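Here's the structure, in C-alpha cells; my notes come after.
What you see is the complex with one protein chain gone and the rest in place.
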Amino acid sequence: MAENKITKLFTQDLVVINMGLESFAENLQAENTEVLQMNWKPPAGGNKQIAALLARLGR
Amino acid sequence: MKIDMEKANQEAASRILSSKPTLIDISTAGRAIPGMEKKKILHAGPPVTWERMCGPMRGAVIGGLMLEGLAGSREEAEKLAASGEITYEPCHHHGAVGPMAGVTTYSMPVWVLENKTFGNKSYCTLNEGLGKVLRYGAFAPEVIARLKWMADVLAPLLRAALHEHGELDMKAMISQALQMGDEGHNRNRAATSLVIRELAPYLVRLDEDREKIAKVLEFMNLNDHFFLNLSMPACKCTVDAAAGIEGSSVITTMARNGTDFGIRISGLGERWFTAPATMVDGLYLPGYKAEDAAPDIGDSVITETGGIGGFAMAAAPAIVKFVGGAPADAIRFTQSMYEITVTENDTYQIPALDFRGTPTAIDLVKVVETGILPAINTGIAHKEPGIGMVGAGLVKPPEKCFHDALEAFVEKYAP
Partner (left out) sequence: MGRIRKTIVEKDSYYDSVFLMLINKEVKQVPGIKDAVVSMGTEMNLTLLTELGLNSPETATATPNDLIIAAEGDTEAAVDSALNAAKELLNKKKSGGPQEAGAYRPVSLETALKMKSDANLVIVSVPGVHAAREVRKALESGLHVMLFSDNVSLEDEISLKKLAVEKGLLMMGPDCGTAIINGKPICFANVVRRGKIGIVAASGTGLQEVSCIIDQLGEGVSQGIGTGGRDLKNAQVGGMMMLSGIAALKQDPATRVILVVSKPPAAEAAGKVVAELRAAGKPCVVHFVGQEAAPADGNVHYANNLEEASRLAVALLRGQTCTPSRFTAADEEIRALIDREREKMGPEQKYLRGLFTGGTLADEAMIIFEREVGGIYSNNQTRPELVLKDPHTSVRHTIVDLGDDVFTVGRPHPMIDPSTREERITKEMEDPEMAVMLLDIVLGYGSHEDPAGAILDSLEAAKKKAKARGGYLSIIASITGTEGDFQDMDDQRRKLESIGCVVMPSNYQASLLALEIARKGG
C-alpha cells in the first residue's frame, strides 16, 4: 500500500498546489512544473474563538 | 457532531436546484399574502421597530399609510406610525420580499409566484421605477398617485394579459437574461425586455383603451429594474424550499432594513442573526457623494442568496463600472464565490466562465472559514427620505452576523 502510492507518484507528472511562499511556485514554474498558487489566509482571519468553533465542527 | 452537515447541505442545494419559480398571478397583498392585515406593514430586512427605522424606510411607511387612507398628512402618518396601532413585520416572515424599504401595504398589487416543485409561494410588489418613489422613502402626492395608478391600471391589465398568456417560467427567463448581460440584482435590463416581449401581444389584445395599454408598456419600458421585483420573489420561493433542514448550514435569508443586516440559516430555523448595516462602497451619480448615502437596505440580496446577483457578476461585466474595476474583477468576484457555496447551478450559467453554473447555496461555515463574505452589488439610497437612488456599488455584509450564526450552529449541533 505505502509503496504503491509513493512509487506511483514517481511515475506521474508532478502537479503541485502551493500553499504559502510564492517563490516556491515561481521556482517550479521555472522548471516547467504545473503548479497552482493558493491565496492562503489564516482561517477566520486569525480569530481564535471562531477557529475553536470551527474545530468543533471538525474543520 | 450530531448531524451529517454535508448530507444536509447537499439536500438544501438539491432543493434549490430543483425548484421551479413560476409567475402565476398578480393579486393584492391583502388578498394573497397570508397573515396580511389592513394595519400591518411589511418591510424589508430583519424585524425593526418604527423607532429604529432609517430615514428612507420611515418615508416609505408614511407613504404607505397615506396610500391606505389611514393618514392624510405626514404628521398624521408619523403619529399613527409611532402609536403602536400599526404592526411592522419583515416581508420575509410572510413569504414576501421587497426592494429597498420594501414597504408592502394591504392594497398594493403584488406578483404571486409559485415554486412548482415544492408548492410554496412568494410575493413582491411591482417596481415603481426610479427616482422619487416609495421604496426610496418618497411620499409626495405624485408618488401616491403613481401607486394608485399601478393598483388601478397597471396591475389589472398585466393580470389579464398574464392569464391569457399563461404562467411564466421565471427560471428560464432569468437563465436567458444571465446570458444577455444581466445578473438579476443590479442589472435587469435584458430580463425586463424579455418579460415585456412575452406579455406585449396579450396586452395589445385586451379589450382596453389603446392609450392605457400604451402607458403600461411605456411604464415597463422606462424602468430598467422592472424585472427586479420578479427576480427577487423567484429567488425567494426557490431558497425558501431549502429552509428548516436539520443540520444544514446553508444560508436561506440575507436581508437589510437600513438599520440592520440580517441572515437566517436553514438548520437554525426562523432565527435572525443581525448586526448594524454597512455602507456601500460604490460610485455616485453626479452631484452626490458618500456623505449622502443611506446604509445598505433592501431584500434584494435574496438574489445573491439564490445564486445570482453579485454571485453572477461575471455575467454582467458592465456592473463593474460601479465597483471601479475591470471586467476581470467581475470574473474574480464570481470565482471567489465558488469557495463559499455548496454547488454550481445547473440552469443559471455564465458564458464568460465557459457556461459554468453560478455559485449556489451559500454555506455559512465556508464563509467563516475562508473569510470570504458574500459579494453583493446594490443600489445606494439617499439617507434622506424620498430623494431616490444616488449611486451603486459593492457592499460587504457585517462579519458579525456570520460569526454569531456559526456560534449558534455549533452550540446546537456540536454542543
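By written order: A and B. Residues from 1 in each chain.
Heads up, the rule we're going with is that contacts are C-beta pairs under 8 Å (C-beta built on N, C-alpha and C of every residue); 3 or more make two chains touch, one makes a residue touch a chain.
Every value quoted in this text rests on a predicted model; they were computed, and no experiment measured them.
Q: By the contact definition given up top, give the residues of subunit A that touch the hidden chain.
A: 1-7, 9-10, 12-31, 33-43, 45-47
Q: List the subunit B residues touching the unshown chain?
A: Residues in contact with the chain left out: 328, 331-332, 335-336, 338-339, 366, 369-372.
Operating definition for what follows: only the chains that are shown with their structure count from here on.
Q: How big is the gap, in whole Å, between where the Cα atoms of subunit A centre and where those of subunit B centre?
A: Computed value for the inter-centroid distance: 39 Å.
Q: In the complex formed with subunit B, which residues of subunit A make contact?
A: 41, 43-45, 47, 50, 53-54, 56-59
Q: Write out the stretch or stretches of subunit B touching subunit A in their complex.
A: 1, 5, 365, 368-371, 403, 406-407, 409-410, 413-414
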